[in-house]
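A protein chain is absent from this complex, but the other protein chains hold their places.
Here is subunit A:
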Amino acid sequence: MAARDEGRAFVLEPYPDRRMHVIVLDDVSNAAEVSAWVRQPGADFAAVDARMVVGMPQLLAAALCALHAEQRGKLVTHALHSEVVYALSAGKQINEAFRRFGAGESCARIVIVTFDAGAAARLSERILGRRVDPLSLAERFDEAAVRKAYKVTEAELRVASLSDAIVSRIAIQRL
């Protein structure tokens, strides 16, 4: 029997017993379904709009913040997976975070983030789309939308990469 497909797994160093599974899909045809699943109470994954993701460091930073918040009992959104979407945002507004970073009903490129291997295996079968390597996220994103969401200026990009600028904002979001 073939090994089940759990996407690509990343270990976050301060939490060695947790594994973050990432699945990136292009040309998704059932985004409306995905969007409905992720909205159900107790959803075991996060669905992120791939146009807003510039690379793995951004996702790792947000996942780390979400795990840290969970460990401290300080989840803003009351669930670990929704917290990942919230943590991606530079601001503290939950609504805004989901509007900007959550995968909507017509989203063609979706990043699935989950700490549940079972959810990763299930979703990799149920979401209809073309699988893409998570490391290729850095090659295709909506730069204008990303820069607007994180308020990154020209002056800052002269002294830091876009990815580093974003990681700093994610790390500082709750302070």
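We take it that contacts are C-beta pairs under 8 Å (C-beta built on N, C-alpha and C of every residue); 3 or more make two chains touch, one makes a residue touch a chain; residues count from 1.
By our rule, contacts and distances are computed from a predicted model.
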Inset, instruction - Among "Rab GDP dissociation inhibitor", "non-specific serine/threonine protein kinase", "RNA polymerase II transcription factor B subunit 2" or "Methyltransferase type 11 domain-containing protein", find the name that the UniProt record gives to the complex chain excluded from display. - result: "non-specific serine/threonine protein kinase"
Legend entry - Residue of A:A31, A:L64 or A:A97 touching the missing chain in the full complex: A:L64
Inset, instruction - Spell out the interface residues on subunit A facing the chain that's missing from view. - result: 10, 12-14, 57, 60-61, 64-65, 68, 71-72, 74, 153, 155-156, 158-160, 164-165, 167-169, 171-172, 174-175
